[in-house]
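Reading through the structure tokens given below for one structure.
With one protein chain removed, the remaining protein chains of the complex are shown where they sit.
On to chain A.
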Amino acid sequence: MPGDTLITSENDTDIELDFAGVEDFQENHKREKHNGKRRNGDRQENKRENQRRKRSSKSVQGIREESQSKTERRERSRRRKGKAEHETSGHEGNKRERDQTRAKSTKSKKNIKNEKTRKLEGKEDGEAQEKSEKGKLKLVCTKNEEKIESGDQLKEKEKALGVKKKKKRRKKVVETSSEPETSEDGDDEEEVNNDGEVRPELLSPEELEKLKEAVDEKKKLIQSLRGKPWPMKQKLVTLRESQLFVEKYEGALGKGKGRKLYAYKVMMTKKWMKFQRDFENFKTACIPWEMKIKEIESHFGSSVASYFIFLRWMYGINMILFSLTFGLVMVPEVLQFLNLNCTFILFIALYIYFILQVRLILLCTFFEQALMGRPYGSIPRKTVPRAEEAGAMDFAVLWDFGGYAQYSVLFYGYYNNQRAIGWFKFRMPLSYFLVGVGTVAYSYMVVIRTMARNANESGIGDDNSFNFSWKMFTSWDYLIGNPETADNKFASITTSFKEAILEEQESRKDDNIHLTRFLRVLANFLVLCCLAGSGYLIYFVVRRSQKFALDGLENHTWWERNEVNMVMSLLGMFCPMLFDVISTLENYHPRVALQWQLGRIFALFLGNLYTFIIALMDAINLKRKEEKVVKYNITMWEATLYNGTGSENSTAPPITIHPADVPRGPCWETMVGQEFVRLIISDTMTTYITLLIGDFLRAVLVRFLNHCWCWDLEAGFPSYSEFDVSGNVLGLIFNQGMIWMGAFYAPCLPALNLLRLHVSMYLQCWAVMCCNVPQERVFKASGSNNFYMAMLLVILFLSTLPAIYTIVTIPPSFDCGPFSGKNRMFDVIQETLESDFPAWFSKVFSYASNPGLVLPFILLMVLAIYYLQSTSKSYKEANVELKKKLQMQNEENKKKNKQAALKAQMDLEEAKKSASQTAEHQRNNNDSVQRQEDDEEIDNKNQRMYHGRNPSPSVGNREPHFPVRDPGPRNAHNGNHGNPRYLPGFHQQSEPRMCRVPSLERH
């Protein structure tokens, strides 16, 4: 039975093709009902056609004919889709009679056919859609190529092909147009194929191959279905049908073993798809704060939300940095510290949940044994010195990260230089070093990758050729769900329109350019003064704090102890405001002003950070001098110690000395780490406090004092604050820079930052929702995304510089940290190479690191970069060239079209006459004819209409008419409506198709 239906449906297709014109004609009347969807569909079709043409223009012309005819047929079937029930007009009936020999029981077949054609059409669309993604931009270009080729040749070929056309069945259309060459030869086979689909054992391998292709096509269609602008019902129907098709014929594929394997494969792909979908769902469910961000998005538009998305992204990065340091550095070092408690608790638990816990204990002890550093208090570097012991647990000391916090896993100094720990022989110093390097490397990778992706997304958007259109078509932010924000957006769009118009008019009145220039220079001078002043202030404060530190911190007030951080935070808070005031002098366009402002804040932060680092370097040098003294003292002390205990050292080693009593070096690394941690803490505190005072308190005051105040606070001076996206992003970026800088000396920094980001996510979300008003000028987020990323990259680079400098040039402290006792920190690599790898490896490594090899390698890289850069440059040039060509051809087309329109004016009358006559024949509904005419906008539709109007009974006569008349109706029609709507390329397209149709109809 299925075979039967297939055959009949095939026949049906023939009829369909014959009637296509008529049906299209009627179709046009019904289109109105469909909300204009069809019209759009047509246009899309046109576009696809273009792509089709483009592809085919590469191969021989015959192939082009093929694909065109197919497109045409597809178009028709599309028009017809769902309309079969209405095709009852008498004229049609006549036509059908001709083919009655083949077509039995029309009604039922119609239904089948409808299904089939819909599928086909869907499939074709699917292909086209895929292609269209690539070829969209070349659209116009290819059309012009087409034009150059002579129309005569096309026609000849077509006639030749036309004879065969009748044989082509729906199967033919199923085939991809990418292989049109084979399709022609395969005509007859396909017919057989249709028969045999139910009896797979009868199929030849070729047919099987075809069937497989068809099934694959269906699958592709199913996948691409979601990308189609159809109503859901249509998509559902198509999906169900294609799934049915796939299920039905999938089983027919393959024989014997192969069949089973195929079925298995199909099943697995299905399962895999389902898994993927579930995984996708799971992944989206895992993204944190989605709802919060969405809420903000709807209130404040995408720019404010972009800050929170950036924050979340930062959080993710810090999460990974944290897990790196935590898992590979902190846990192995700290596990021993937990040792006692852990086992104690577990032993109690053992009695209760014996069976369950056995495994856990094994695991725990395994970890302890496998990776363990020495516990707290076992060696001097892990013990608080005797002098500090008294106040080591004081909150003030801990808050400054002194006392127990200083001698903990949080800082560099705590780590032991034991080369390998535990059963696993975990290489602690090596791990420390590699994690430090890996942190930076990972950050680089992520930032650059994100930048590249952003550039891909928006890289083409840098040309200004569509300035107005973008303002018009893309300026509305559909996420805005808050009326107030919407009002602001309306206002900002209006201003941007007005600004753009003013700029376009070039009526830039230069009011006293000298004054403006003077003011700008003055402003920059003031800003420079500010920057220099803040830099000096920080330098001064850091030097002073070192003096205090030498005196001992206890003798000073809280302010004196926290001077550096406070000064830095305060500068970071007030200088931007100052810059804001200064920038009003300059009278820049707001967007330019924003960029200047950002640049200045960036310079300020950077300057502050670097002064801080330079001052820190001074401190490091001081510490190292101190260290030398201490080292000398220690040797003296040890000597006296040994002398005191007696001459026989071997029998009585000095075990009696508590590690806390051992004299210690100053350990500059821990000092650096502490400084950074303090900086982060104070920075975080200032951020939160500014948020509370500047936003919350202000909002509260404005809200509640408004009743009893002499002017309107809400609308007047203080008003509510806006969310400062750029300032906040900058703060975040600098914070991250400090993390990168300090993370090597204070492994706890990523964890701290994680905490900070987590808190600020909630705090800022709350603050934004409760006390900020939407921005006056709503900026787009996407434009600045890469700007922020670039800043992050710069900061990353600048913050790795000092870290690398210290690692490479300064020898590590002699008695603290994982690298103690080594000359340089990176010696750990060499040590590992020598002792843990076979001899030949280190030999190879030493050869590889030989300057003779390294230099050529660097040279090679430079060459590669140069090559890539020059190719990209040439691509850009080619792009510009193409653009020029495009424009020229557009103009040419315009001229040609104009000529054609004139010429067509005469043909119009004639065409109209005949059209109206036949139209009356077909339908008594004259209104719809009129409407149809109004609808026509592109030539392929004209095409169809033309056929619809001229169903001349003498088939043979029709043929000569077409080539002559063909440009006539189309252009005439367009001319008739005053606004010829066609893209340049479509002009050419119609000709070959015109010829195609008669050849189809003849049979």
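Keep in mind that, in the parts below, contacts are C-beta pairs under 8 Å (C-beta built on N, C-alpha and C of every residue); 3 or more make two chains touch, one makes a residue touch a chain; residues count from 1.
Going forward, contacts and distances are computed from a predicted model.
A single chain of the complex does not appear, and UniProt lists its protein name as "EF-hand domain-containing protein", one of "Glutathione S-transferase", "EF-hand domain-containing protein", "AP-2 complex subunit alpha" or "Aldehyde dehydrogenase domain-containing protein".
Looking at A:P483, A:P838 or A:P851, the residue that reaches the missing chain in the full complex is A:P483.
Contact with the omitted chain, checked across A:E297, A:E563 or A:D907, is made by A:E297. Chain A meets the missing chain through residues 33, 35-36, 39-40, 42-44, 46-47, 50, 129, 132-133, 136-137, 139-140, 222, 225-229, 231-233, 235-236, 239-240, 277, 280-281, 284-285, 294, 297-298, 302, 457-458, 460-461, 463, 465-470, 472-483, 485-487, 490-491, 493-494, 497-498, 500-501, 504-505, 780-783, 890, 893-894, 897, 935, 937-938, 979-984.
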